[in-house]
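The structure under discussion appears below in the form of structure tokens.
With one protein chain removed, the remaining protein chains of the complex are shown where they sit.
Labels A and B are assigned to the chains in the order they are written; within every chain, residues are numbered from 1.
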Amino acid sequence: MTMAVREAGTAAATRPRHIVCEGNEAAALAVAMVRPDMLSVYPITPQSSLVEHLAKLCADGRMDAEIVDAEGEHSVLSVLQGAALAGGRTFTATCGPGLAFMFEPYWRTPGLRLPIVMALVTRDGITPQSVWGGHQDAMTVREAGWIQIYCETVQEVLDTTIMAFRIAEHRDVMLPVNVCLDGNYLSYGAARVTLPDQAGVDAFMGERNINWHAALDPLRPMAVDPLTGGSGGKGPAAFLRYRKGQCRSMQNALRVITEVHDEYAARFGRAFAPLVERYRMDDAEMALVTLGSMTGAAKDAVDEARAAGRRVGIVKIKTFSPFPVEALAQALAGVGAIGVVDRSVGFRWNCGPVFQELLGVLYRLGRPVPTASFIGGLAGADLTVEHFHAVIARTAALLGGDVPDGPIWVNEND
Amino acid sequence: MGHAYATIAFEAARCDGCQDCMRACATAKCGSDDISRARLQVLPAVLPAGQPLDGGAPASFELAMCRQCGDPRCVAVCPAGALAKDVETGVITRNADTCVDCLLCTVGCAYAGIAPDPADGRVAKCDMCDGAPACVAACPTGALRHVTTARIYNEVGDWEDLFAPGLAGCQGCNSELVMRHALRRVGPDTVLATPPGCVPGMGSVGYNGLTGTKVPVFHPLLTNTAAMLAGVKRQYKRVGRDITAMAIAGDGGASDVGFQSLSGAAERGEEILFLVIDNEGYMNTGMQRSSCTPYGAWTSTTPVGRETKGKSQDAKNLPLLMVGHRCAYVATASTAFMQDFYDKLDKAIAASKHGFAYLHVYSPCTTGWRFPTERNIAVARTAVETNFVMLWEFTPQDGLHLTHPIESPRPVADYLKAMGRFRHLTDDQIGHIQAKVEENRAVIAQIAAGAAAR
Partner (left out) sequence: MDTRYLVVGSSHAALEAVAAIRMHDPDGSLALVTRDRHPPYSPTVLPYVVSGRSVPESVRLRDDRYFTANRVTYLPGRALVRLRPEHGTATLSDGATIAYDKLLLATGATPAIPPIPGLDRAAYHVLRTLDDALALRSAIATARRPVVLGGGLVGMHAAENLVEAGAAVTVVEMQPRVLGAYFDPIAAGLIERAFVAHGARIVTGRRVVAVSREDAATRVHLDDGDTLTTDLLLVATGVKPDLAYLADSGVAHEAGILVDDGMRTSVANVWAAGDCAQARDFLTGRPILNAILPEAAEQGRLAGMAMAGDPGTRSYAGGVPLNTYRFFGHHAIAVGTVPAGAADHLRHDAAHGRYLRIAVADGRLHGMFGVDVFFDGGVMRQLILRRTDVSAVIDRLLADPLRTGRELMSRMWK
């Protein structure tokens, strides 16, 4: 169904302006600018202020959207699925236990090919009971089929949230997107951000055509998601066709994410590396691989290390799903040692999940680069410049052949 | 063809032989108080029981009157073309001008439906008083009823069946009946959710790219039907389109794992028509227990063993819980009472345009409850006649009202013995169920009395 962009007027802003806000508010403001149809919310720390901002924006008439205060995250996402199947642009946010409760509709959303955008205010897993940041929730669902994009700064949260809708709704993609912002550090961290002008966002979003592929519309009745598969007949082949299409779209997303970031940069003058950011990687003999807000401290540490003559750089992953294998292989092509810093654990391999994924990239590089897994920042722990100096030192040791046989727990002695 | 008509039904057990009906008929039709001229004859039964009268125990009173046959023999034998079936009303009419008084119709009819009026010797028969039978109005005991359900079937016959033919339900399945009737009534501007269970199991959402439904239909999760529909409905409302968001769900999904989303949607007043087909268990997956399964019932997870015999807890009263949500409309229904069901469907559709409408249809399951396939409606009726199932409706404005009160309910054992899932019950268990029926009746009566007192 095609729907023209509604007239501006309730929009948050019409010309660029600067404000100071936390990441949760930045996400909410971005959502208002894309003029969603339906929001569904349920509060959970550290996401709560995000949905409070959404509610306020609606209550104040600054955003014209339906807001459904559902009785739990499971219904939150289910309401959005219904709305998206009826052609709506939708958004929600959750984290940790909320995501776990939501899992049943969550892992169904990509299969339904619904372009839902969800902020994942990342939170560590329970138990031990914890309400603080960490990537364990997002990492746990990394095979559910969502696009997952990690932000580094509050500004990036705002801009990425806007871009996420374009990516999700792209005809070659049609997949849900998690915009991941680190619990505590980005959710509550206040920073000065520049708001894009509403007219510019409207133009950037373009003609609305969200639900062109499948719909629950009495004007063109169809069955959505009939039973598919079985042990014989054409069922399993049909199932395979759907799955293959989903995988292809995930790969298409690598291109689309890049194009959307380029377009955004051209229009608004703010550029972010779409898949992988190379920081001071020219002539680097070793690289740190980071994800999310920790990258700020890592960059400060690298700057200092460079000043001290160390040839170290950073490869920051922005797009974690789909995993940018090619971009990473290129970024890491010349290094002799890699230190991967994870904010969650991979229980099965006794290492960080990003580390584990990166091992596949090394295979693509065609040479066994010494690599170490660092795990830090769990349950809200801070990853400071000092921690990264330790990481750099330990990574340098890899160059001499000192490869640890297990993960290095960064905050162990804090 | 395919037309159904109103009829006059006679329940011999209620008749006390007062003959008010005959007086009313004689007055209405002949302006006379001579009851021998009435076109229905209530006769005190005087013949003994037993052979050769193989009809079983005699009722106290018998009735002779025209049945307004579908294939009337009186018409077939009339040489004058004086008798005809009125296609609109179904009444067999006689044209007094062309009738030649040959009496052949009286030998054609096997029901004593047409006979000479003793006053003039010309044949006369019941003409249903133009749709308002005087006899029924005069009957003080309710033994005579004017059954007008046919109107619904005729109307329904004109609506499109929005399910494809060939849904693969079990033989004699009541759910298919409920689904087809309900969706026909609701109409094509509908988005239908059928969570996993018998309804999609018989192919309504379809298999491998084929669909069984002519309106947009989807499988929600077992757990999120109400929430997904809420999203669909709100989005359409937002863009100014009036659709009916309808669920046809099973009792298991609704009362157990899907109850949270149901409760949430009801509390928020989502504009949904939520129809539960209560076959008292997870029948599609092999007849496991749900919280709507009644006490004592065999299911594949409450087997009959040495230690326990069937389910050891009472059923959750889901419709009453929905009353607790103060939904815009809540009602229970049964396919043995289609007119009642249709009335409630109409109200539920209307309510779903401004709030949450909940319809709970009791649906005997031939396969899971273990009774012969042709007994479905009889079992459904017995459930109501024993008060095992009570038919009522609720709105926040008018409270709860019984729509088909049973004045002298039959013992619940009559219901229990109609099916295999209760075959093992001990007398104690039957006593427990009877007591629960009484308790439930008292609870409902109390709520209804509260409503009446307002």
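Please note the rule applied: a residue touches a chain if its C-beta (ideal position, glycine included) is under 8 Å from a C-beta of that chain, and two chains touch if they have at least 3 such contacts.
All values derive from a computational prediction rather than experimental measurement.
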Task = Specify the shown partners of the omitted chain in the complete complex.
result = B
Inquiry  = Considering the complete complex, identify which of B:Ala4, B:Cys30, B:Ala80 or B:Leu321 is in touch with the unshown chain.
reply    = B:Ala80
Note = Contacting the left-out chain: of B:Ala4, B:Cys30 or B:Cys102, that is B:Cys102
Touching residue (missing chain; options B:Glu62, B:Asp161 or B:Asp414) = B:Glu62
Ask   = Residues of chain B in contact with the chain that isn't shown?
value = 1, 41, 43, 45-48, 51-56, 58-59, 62-64, 71, 73, 76-77, 79-81, 97-98, 100-104, 106-112, 115-116, 121
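What we mean here is this: only the chains that are shown with their structure count from here on.
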Computed distance of Cα centres, chain B from chain A, in Å = 54
Request  = Please name which positions on chain B make contact with chain A in the complex.
outcome  = 188-191, 200, 205-221, 223-224, 226-236, 238-239, 243, 260-261, 263-265, 267-268
Touching residues on chain A, where the partner in the complex is chain B = 3, 37-38, 40, 66, 68-72, 74-76, 78-88, 90, 104-105, 108, 215-218, 220-230, 233-235, 238
